[in-house]
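Dropping the structure in here first, questions after.
A single protein chain has been removed from this complex, and every other one stays in its place.
Note that the chains take the letters A, B and C in the order they are written out, and that residue 1 is the start of every chain.
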Amino acid sequence: MHLLVCGGTGCRASASDSIAESLKEQLHHHNMDHEVQVILTGCFGFCEKGPIVKVLPDNTFYTEVKPEDASDIVAEHLVKGRQVERLLYKAPSGEQVTDSRHMDFYKKQIRIALRNCGFIDPENIDEYIARDGYLALGTVLNEMTPQQVIDQVKESGLRGRGGGGFPAGKKWEFAYKNESDQKYVVCNADEGDPGAFMDRSILEGDPHAVLEAMAICGYATGADQGLIYIRAEYPLAIKRLKIAIEQAREYGLLGQQIFDSHFNFDIQLRYGAGAFVCGEETALIHSMEGERGEPTFKPPYPAQSGYLEKPTNVNNVETYANVPVIINKGPGWFSKIGTQKATGTKVFALAGKVNNVGLIEVPMGTTLREVIFEIGGGIKGGKKFKAVQTGGPSGGCLTEEHLDTPIDFDNLLAVGSMMGSGGMIVMDEDDCMVSVAKFFLEFTVEESCGKCAPCRVGNKRMHELLERITQGKAEKKDLQRLKNMCHVIADTSLCGLGQTAPSPVLSTMENFWDEYVAHVEDQRCPAGSCKELMRYEIIPENCVGCTACARKCPVGAITGERKQVHEIDQDKCIKCGACLDACKFDAVTIK
Amino acid sequence: MENVKVTIDNQTVEVPKGTTIYKAAKQIGIDIPVLCYMELEDIGIENKPGGCRVCSVEVEGRHNLAPACATEVFDGMAVKTHTMRVINARRTIVEFLLSDHPKDCLTCKKSGNCELQDLAIKLGIREIPGQEYAEMSTYKTDYSPSIVRELDKCIMCRRCESMCNDFQTVGALNAINRGFDAAVAPAFEMDLQYSPCTYCGQCVAVCPTGALTEVDHSRDLIDAISDPNTTVVAQTAPAVRAALGEEFGMEPGTLVTGKMVSALRELGFDYVFDTDFAADLTIMEEGHELLDRLNRHLQGDSDVKLPMLTSCCPAWVRFIEHHFPDMKDIPSSARSPQQMFGSIAKTYFADQIETPREKMVVVSVMPCLAKKYESQREEFAEDGNPDVDFSVTTRELAHLIKEANLDLKNLSDDDFDRPMGESTGAGVIFGTTGGVIEAATRTAYELQTGQQLNDQIVFEQLRGFEGIRKANVDFNGTPINIGIAHGLGNARKLLEQIKRGESDFHAIEIMACPGGCIGGGGQPLHHNDTKILKARQQAIYQEDQNKPIRKSHENPQIQKLYKDFLGEPLGQKAHELLHTKYFDLSRKIEIS
Amino acid sequence: MGKIKSLEDLKKRKQDLQKKVDLRERADHPEAYVQIKVGMATSGIASGAKEIYDFLVEALEKRNVEAVVTQAGDMGYSYAEPTIEVTKPGEEPVVFGYVTRERADEVIEKYIKRGELVDGILPQNYRTIDDE
Partner (left out) sequence: MSSIKVKIKQQDLNKIREICQAHGNEPGELINVLQQTQEHFGYLPAEIQEAVANELGLPVAKVYGVVTFYSFFTMIPQGRYPISICTGTACYVRGADNVLQEFKRQLGIAVGETSEDGKFSLNCLRCVGACGLAPVVLVGDKTYGRVSPDGVKDIIAEYQDKE
């Protein structure tokens, strides 16, 4: 039997390392170390209920496991064959699910990029090889010309998963056709989208897939050097990549004359130091060169003049992760999945107000409704769905009416959002759309490199105006001005960061115009979330003078004698809501 | 070269492939505004960050606007440069820029000569929406001896950064911070005086706004002239006369020597002298030093330092002191003309007019910002009284002339005062790249060979505009290898050659600014038109040609100076008054 | 392990390593393999189900039968314990009772390998969640 323990970042944050250790101890105790193997894997995706322990082969899916649960899992399940019921996943319907294959969360998913995540031990190359690892590289080197490889990738219809959706094969071909004594293959692992962690999960769960794909790309484009640009804040992914690179070198799968061919390829790591704009490929290249990560005007494209001014192919982690499968199963197999214009699958980091937060991979063309209400299990706490935000700071907020939109690059663009790198945040009736727009703008303002005026100054001004709106200080004509700023910034910014920065504002204005108007005309926040437009007051008739609220108030804004009606000093009040929670007599109200 | 056809505002133009929209439009007289873009033809500097986006235009079939400065045309491209969409974008962007820009135009040094102001006027901007609550970047103002930095006015065009790093390789300025807080500044936002800045002033010369300006001494000048108890002496550098006229609407390259002298007299200077006189003096010292080193070298003295480098340019001197301190004994020990003038004025001339040096104010009019700093160097003062009290730029002088309501164009052509207004053609050509070394060659040749140059007085091989030039002059059988560099980046290349022992030059002239002093940081702004620099260079050569005497050692007032006062070139008195030494100013990591 | 020198070498290596992940591979697609559930509630264990389970896992691997052996709870045939349920790909599940090592051996050799029926088949009286 195998015990798979999720070793993704989320689960590790809740001590899944110790769980694995405890399980091993317990197995030892019961003398079962030889029959049962404990494997710390990459992310299972079902982060909402982490840490996860999965028992194979019966697919028992234990959720929210603590190290001290190890003794029960071993003594009850493994020794006695009884599932530990209290650890089983309970569906939102309340029903216990005994086998992960019956979880709604996994039912609609097809795992290509995540095929090995939560399945193999990412620190063991043998497990990757056992799953056809490096077979694609071997096949390519033995049986195909670079052009044939490029043709297969083109034929598969694979498009860049980093945001823009540019056809990967075409990109490879550009790099291939630019002759040079030296070329580079770069993997963009500088995932900086707030609320996206799919690249990290792939690197943590299946690092070899990316290495193999980069080598394939190196062969196809004529590069013998690969560079992975990875966020320094991803220590686990870095560690696993380093191990994977070492193992691949040991096996001769990186290095000189791979598979006894004339092809040499090696990979180095470069660390990103916290700049979202470095997701833009020219900025990324400058950063790798030790410069400020500022984007430059294209052309020249990296395929013409990239790293150290040599032709360079840049793709992101998820894009690469698809490549070995395309080679092994054939482009035809791949292109049958998804839609005609967007083949294959897409990984999303599903988060926010859904029941099942986690990492999912669905075929292109799956609808937002399926993702949110089937895989995601609907809205948390039975609240009402309000919006879903895709594409992170570059994307937009979509509403009820867009729920049946099949997800692909073009469809999302058409409705005012975008695929982006795959963040998907669900919002409910308590979320103020103006505040959400402001949140994203704040991110853009912080992450703007400052090179071009519309992004540097324009976004700052937009953020200020949004701030005014949420404070009830804006006028109706400001809304028009805001719209104009959006259009100009989108129209004139230097790089994708600035060009798409207005999307969260434009899409919320488009879909939630009334909400903007309410803030401006009535100084009212319909979601009741804008603090400046809120007042906590005490209803004298209900107040019994129990002093509970005054004791809870962190800033001492509430005064009143015992058994006397209390009062809130509005100047001191920070609107934290502690008084509302503390009052047992419904004497605190929000206005 | 392949040509492509492009339609801009319904006009078709054929241009070579690779041409930008901006340049193609310019060819047919369509003016697309730019702010960050800067191309200095001939000196190989192009600043094209695509940052300001003011040049945005509409390209048919493209989803967003294209920056005209960076977008290359393609065959069949259709461009609209002034549609309402473009106008709206352009105006909105300039509103953005202004919303983060101080509104002190009334007292700003750049007022009337500011590219941002021009644009605001052109686009008819009357209000900046949201200004009441718009946060503005604030930085402390940095006053160095030469340059004032007011980063509040920085619009991140990055031109200064290009000049400081790509052209000068000084590396004092760099983009710092990011996003709204981004600006261009020295490390740790330190004051320039603690940075490796050479005060060349090329950052000031290209700054489109008032973020980088010169330290203004016009107030000191008014005070000095207004004081009846001081004798105010002017010296004017050669490059000033070739550029001052531009400030009064004259064609670039118009010589205004005589009118400038009139103006200075009108302003109330007691004596109007010429730095050219001191340039001749420099040649006497530097020329003799070169011959001395050369002859010792030819006699087999292996200790002698060759090549000898010129030392007239204070930015260049500061560059070697900062960046190549181990080579600080290579430049000539001769002081610059400005400083030679000062020390002679406050000794020889002060004696003549029986005025104590404390009562004399020597003011230099210079094309240069580093001269302000040079005049303040401790070694150029006696008991705290500087040889040159302060230096004003061509631009500051122009302001004063305008302030005094003088119509430069119609002033009479006056001559400089004597004795220190007498100069030769050799002194004049100090104002352009190659001029110092040509002047030195004229004198050194005659002194070394004992033969008159007569008709061959012009050394064409030393003239030109390329960044690094090499020439060989036959000193009657002895071939002398001469190198010339303008721009400190070019100087760096020659210095590194010397360091590696690969240099076979005997003498090298170095000027920090493009084209030499004519392109100095204190000159009328060229607004990126390097043709202006070339016109000024021609004017300098014209002035040389007009001079009856064209060799420094033939200047009668110089001859008299040596006879009556200094004695021999390189003699003891000359050493005291006309030579200097250099310091190690580099950054040093020391163990604490 | 040393360097992988050729594609053949890799394929061979994969063959050798396959077993490492076989169990997981099959768990993902049990319908493609012979599935054997061993009733292992307390009573099952008391009647020796654990030994049967161990025997099956070992024997199937030795005899190269691609199968998935899982533990199940009470199957509802307490009278016949230990019980096992065998589902061959594309076929209805068959439940065997009173399973001993010998009978288990017989199930593998006759029913699973050759498709012959053996003694001890119990009537099916429940539906699994899979069927829904």
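Of note:
In this section, a residue touches a chain if its C-beta (ideal position, glycine included) is under 8 Å from a C-beta of that chain, and two chains touch if they have at least 3 such contacts.
Since the model is a prediction, treat every value here as computed from it, not as a measurement.
Contacts of the undisplayed chain with the visible chains, over the whole complex, involve A, B. Per the touch definition above, the residue from A:Gly195, A:Gly255 or A:Gly472 contacting the chain not shown is A:Gly195. Of the listed positions A:Gly352, A:Pro454 or A:Pro502, the one in contact with the omitted chain in the full complex is A:Gly352. Within the set B:Glu382, B:Glu496 or B:Asp584, the residue that contacts the chain not displayed is B:Asp584. For subunit A, the residues touching the absent chain in the complete assembly are 8-10, 13-14, 46-50, 192-197, 200-201, 232-233, 270-276, 287-293, 308, 349, 351-353, 357-358, 389, 392, 423, 425, 427, 431, 436, 439-440, 443, 446, 449, 554-555, 574, 576, 578. Residues 165, 170-178, 185-188, 194-196, 325, 377-378, 583-592 are the ones on subunit B that touch the missing chain.
One rule holds for everything that comes next: only the chains that are shown with their structure count from here on.
Averaged Cα coordinates give subunit B a centre that lies 89 Å from the centre of subunit C.
With centres defined as mean CA coordinates, subunit C is found 39 Å away from subunit A.
If you average the CA atoms of subunit A and of subunit B, the two centres end up 54 Å from each other. On the subunit C side of its complex with subunit A, the touching residues are 1-7, 10-11, 13-14, 17-18, 20-21, 23-28, 30, 38, 40-42, 44-45, 49-50, 53-54, 57, 68-73, 129-130.
Across the complex, subunit A meets subunit B through its residues 275, 292, 294, 296-297, 299, 445-454, 456-458, 460-461, 464-465, 468, 478, 481, 484-485, 488, 490-494, 499. Against subunit A, the residues of subunit B that register as touching in their complex are 48-54, 56, 64-65, 67, 70-72, 85, 88-89, 92-93, 96-97, 99-100, 129-130, 133-135, 155-156, 175, 177-182.
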